[in-house]
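Only one protein chain is missing from this complex, and each of the others stays in its spot.
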Amino acid sequence: MTLLSILGVLSSAIFSGTSLLYTTLGEVIDERAGIVNLGLEGVLLVSASSGFAVTAISGNPYLGILVAMLAGGLMNMILGYLAITRKANQLASGLALMFFGFGLSALIGKPFVAVKIHSLDRFLLPGMASLPLKYSSLFKFDLLIYLVIPVAILVWWFLYRTRWGLSVRAVGENAETAYASGRNPRRIRYQALFVGGMLAGLGAAHLSIAYTMNWTENMTAGRGFIAVALVIFSKWDPLRAIVGALVFSGAVAFQLLLQSSGVQVSSFLLDTIPYILTLIVLIAWGGNRRHSAPAMLGRVYQGSE
Amino acid sequence: MTKIAETVNRFPAGGQKVLQTVVRYLLMILLACIMFGVILVIAGKDPIASYKDILSSTLGSAYGFSEVIVSMIPMLLTALAVALPFKVGLINIGGEGQLYIGAAFATFGALTFPNLPAWVLLPLMVILGMLGGALWAFIPGYLKSIGLVNETITSLLLNSVAPKIVGFLILGFWHSPRDTVRTPNFVDAARLSTFFGTRVHLGLVIGLILLIVFWLVMKYTRWGLEMGAIGSNPQAARRNGIPLAKYLVVIMCLGGAIAGLAGMVQVSGFYGTLFPNFSMGLGFMGFMICWLAGGDPLGIVLMAFVVSVIYSGGNLLQLTRGLPYAVINILLAFTLFIVLGRPNFFKGKKS
Partner (left out) sequence: MPVQPAAQPNPGPFVSLRGITKSFPGVLANAAIDLNLYASEIHALLGENGAGKSTLMKILYGFYRADSGQILLNGKPISIRSPRDARSIRIGMVFQDFSLIPALSVAENIALFLPHLPFVLNHKEINRRILDFSKRYDLQVNPGALVSQLSIGEQQKVEILKLLLADARLLILDEPTRVLAPHEAEALFKILNGLRKDGYTIVLITHKMKDVLECADRITVLRGGHLAGTLLRSDASEDKLVALMFEKKLTPLNVKPRSVQLEAGVPLLELRAAETRAAGLETSLKAIDLKVHAGEIVGVAGVSGNGQKELGDLALGMIKCARGRKFLFGRDYTHRSIQQVRRNGVGYIPENPLTMAIAPFMTVLQNMALTRTWKYSRVGGLRMDWKEVKADAEYTMQALEFSFPLYVPARSLSGGNLQRMVIVREMTQEPRLIIASYLTRGLDVQSTIAARQALIQARENGAGVLLISEDLEELFTLCDRLIVLFGGEVAGSFKPEDTNIYEVGHLMTGSEGQHDKNR
């Protein structure tokens, strides 16, 4: 295990973890408002496919990214309508959204399988260019990767330092009290869903447009569920999610490293690492109120007047 | 002495209610079909011809029909695995994982005891399957009871872990000599027998029997009464002396056992072998079917049938219309959206 290979794992983790982190940040906002989105997988697929399609047609990856974000927001609006306005069960609504996403993305993406696109440029940060090539080439990242940590900090800032973030968190903890303070819990949940959906769309865009640069059916391969687990692992905190995303995506890259150094560990077992880690974290912090989920997560707000 | 109030059963005739429900469901499915038809048009396909394809391939031929039944079988069980806990107010979202672990346990039985006669081996596999599922359902329940760990979250996590464990077991220990991605084929003694040259297997009988038993238990027995009381008002049930905690644990494990049984039925009756990711969302599908059916056994059979028709029909759609198979999910999703959105088709009546 050389420095090069370790750095290689890190680079790979950063590449694949970026989309995971954006998605997780979106889901953090949703869950803070009290809504769990089991349909995240479907949302990601629709965003990835539509963003990819637009990029292929227009030749402009930035346009594709914007469309992907919009698609994500709109998909979440469906969940919002069912869970907030029609007061349906969130789990069932999320699953329905997931199936919808499977189908719609296949439809949108079909003409674009194996199509090549003009992707985002990759570049080095100014300081890195002086390193030897074999190291610096590992860290040629695209714009979205460089932006992901600032965005995470921005999400943190929104949640904890703004009036809107306070409203979101209040709604997710106790919608009745939020209502008593003059806020509209339903509207705030819709807003959270839309913003969260846009971030998820951004993550999906990075996956199809910037990272793999292609589209295949079900290319997200469970990332939606991993993101839900990651939200829990990070205890609903955007900053912790940064570390978590690295750890979770590092696990996959780590597995390749192990294999190449001759250590035989089942890829299946390594795939369980994100979930087992989350379970351990859940159990370890289970008794401590500070680390529990937003109190209204998953519950329908019946509302008064 | 005051006259005893009219105690004759004046409940509206059951038949009228059933008719209303069926019509409501038909309308919802029709609405979903229309919406999907719009999608097809946008995609440049002929909706009428597409629906004709779906119906002809599924209901038009005896074999097509039997294929629909085959794919229905596991969903009957995974839906029941959600419906039973639902009666006491529990939401079992862990069916997917319970199914995998049940299949793994059953496979263990099949591979370890290939020389037992069928009448011993099959019941053994049934028990193993149920045991595996029950165990996987017990974990979230137990964690919930000792700490503040939300059982929905743990169930979802375990759903993702279970298929990987199965993959690991296959790859590491159980794979057939020639093929590293599946176990060797089960011996005949470990296979549920099929009917009439189709692929419909004994699992159908098991599923239907369990659904009937479920219905009978809820309607006539003491446990059904107590479970209904718990579901209706858990604290009152407790005050009335019903052992709430015991019921919750037992019923959750029972739900898991049924999902595990679904796994056993799939590997023994349908596949005859175990391979990774053999369940394409059967657990989640069962969850949705139970939701569509409102937890009612007859509704489960009907909805499982409808969902099977949709999915089997999707196969042909892919061949003849050039649509990716996954597109059929849209039709299912629309049906779900409409049922979840609870529209009021009958004026003045609540859904």
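Note that the chains are named A and B in the order they appear, and that numbering of residues resets to 1 at the start of each chain.
In the analysis below, contacts are C-beta pairs under 8 Å (C-beta built on N, C-alpha and C of every residue); 3 or more make two chains touch, one makes a residue touch a chain.
Predicted model, so just to flag it, every value in this text is computed and none were measured.
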Of B:L111, B:A189 or B:I242, the residue that touches the missing chain is B:I242
Out of A:G26, A:P238, A:P274 or A:P294, the sole contact with the unshown chain comes from A:P294
Across A:L166, A:M213, A:L246 or A:V300, the one contacting the chain not displayed is A:L166
The one of B:P47, B:P114, B:G228 or B:G281 in touch with the missing chain is B:G228
Against the hidden chain, chain B presents residues 1-11, 220-223, 225-226, 228-229, 232-233, 235-243
Touch rule applied to chain A and the missing chain gives residues 161-164, 166-167, 169-170, 173-174, 176-178, 180-182, 289-290, 292, 294-295
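Criterion: only the chains that are shown with their structure count from here on.
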Distance in whole angstrom between the CA centres of chain A and chain B is 30
Listed in rising order, chain B residues that touch chain A in their complex are 39, 43, 91, 93, 143, 146-150, 152-154, 156-161, 164-165, 167-168, 171-172, 276, 284, 287-288, 291, 323-334, 336-337, 340-342
Given the complex, residues on chain A that touch chain B span 36, 38, 78, 81-82, 86, 88-89, 91-93, 95-100, 102-107, 110, 217-218, 222, 225-226, 228-229, 232, 266, 268-269, 271-272, 275-276, 278-279, 282-283, 286-287, 289, 292-293, 297-298
